[in-house]
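Written out below as structure tokens is the structure these notes cover.
Right, chain A next:
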Amino acid sequence: MMMWINILLIPVIAFIAIVVGLLYAGIDRVLAARMQERVGPPLTQPFLDVYKLLIKQNIIPGKSVKWLFNSMPVVCLASTLIILFYLPFGGFDPLLGDNGDLILVLYLLIVPALAMVIAGLSSGSPYASVGAQRKMIMMMSYEFPLAITVVSIAWLLTTSEIPDPFSLQAVTGNPVWGLVGPLGLLGLILQLLVLLFVTPGELGRIPFDVSEASQEIAGGVLVEYSGRNLALFYLANAVKAVVFVSVIIALFFPYGLGVTGWAGILADSLLFFIKLFLLLFVGSTFIRVAMSRFRITQVVYVYWIPSVLVSLTGLLLMLVDTLL
Partner candidate 1 sequence: MNEMDLIDGLELEFGVNAEKQRDRRVWLTVEGGALMDVLRYLFDKGLEHLSAISVTDYPGDGVYELTYHLWSYADNFLVTVKTKTSRDKPAIESATPIWGESAQIHERELHELFGVTFKGNMDLTPLFLEEWDGPPPFRKDFDWRKYVNEKYYNKENEREKPYSI
Partner candidate 2 sequence: MIKTILELIRNLFKKPMTVRFPHEQIEMPEGFRGEHAYEIDKCISCGLCCKICPNRAIEMIDAPQKDRDKYPKTYPRIDLGKCCFCGFCEDICPTDALKLTKNVYLSTFDSESVIKEPIEK
């Protein structure tokens, strides 16, 4: 019975996620505009953009591998949405929570990026292939600090003798802040910072938008996309912001208000969205406005050396904290 309700809820959640993603895209643009001393577009602008893209002609370049070129936007959006069902979203528990864990989420997070790589390589444009190469390099760079952070959380849960530490119920059921002492707290803050720094990379925003870098390679992986296909990528990107920040929330801020019933779900959802927007503001909008694009070599450097070092320091602090 529960299973069937869950399956029915899937399109609802997907719809909500898309709306929230686009809404945040609108808020992001207004906030960025205000920080740049502009008025900015209306909040509905992303919806209008998607609508416009959907009614535009879908041009497929002659040199492309057509079936790959057409299927990758769908794969990208679908895989992004699937991750959502493994995560607690709003006031709801994870819909497919019983069937997957953090490791699966980590793997699934790679799929949209891979879809973009394949999309770029299949479109048969030199700009797109440069973009695809850059995207691959970037994936390899940001996965490492991300993995360290997630694993260290799971390790923390293991040492606290919580069963099944990689499952999402365990993670969301036991807020990590309660499991550590002062040193561990510092370690956790470092981990959170690293995760926030990975956010723009994962989302492909400035300063990590090297794969799309419109001033360098004219839009990179997406250069040949138009119309419906571009709209799907646009949606996937908007949803991915929600998804990735939901992971951060699940790992670090799984708190609810503790009210039961429908009112509780509603209140929790509201709280969730506030957390979501705040984290996105710090992790994406603010960094985007304050920085300029990295070179690809700099991307690799910042993720492999400083981020990994900070991440490992955090882990070490947590280790010391447990030993004490």
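Candidate entries met the following condition: all candidates are chains of the complex that A comes from, given by their letters.
Please note the rule applied: contacts are C-beta pairs under 8 Å (C-beta built on N, C-alpha and C of every residue); 3 or more make two chains touch, one makes a residue touch a chain; residues count from 1.
Quick caveat, the model's predicted, so the values are computed rather than measured.
Here chain A touches just one chain among 1 or 2 in this complex, the one numbered 2. On chain A, the positions that touch candidate 2 within their shared complex are 31, 33-40, 286, 289-290.
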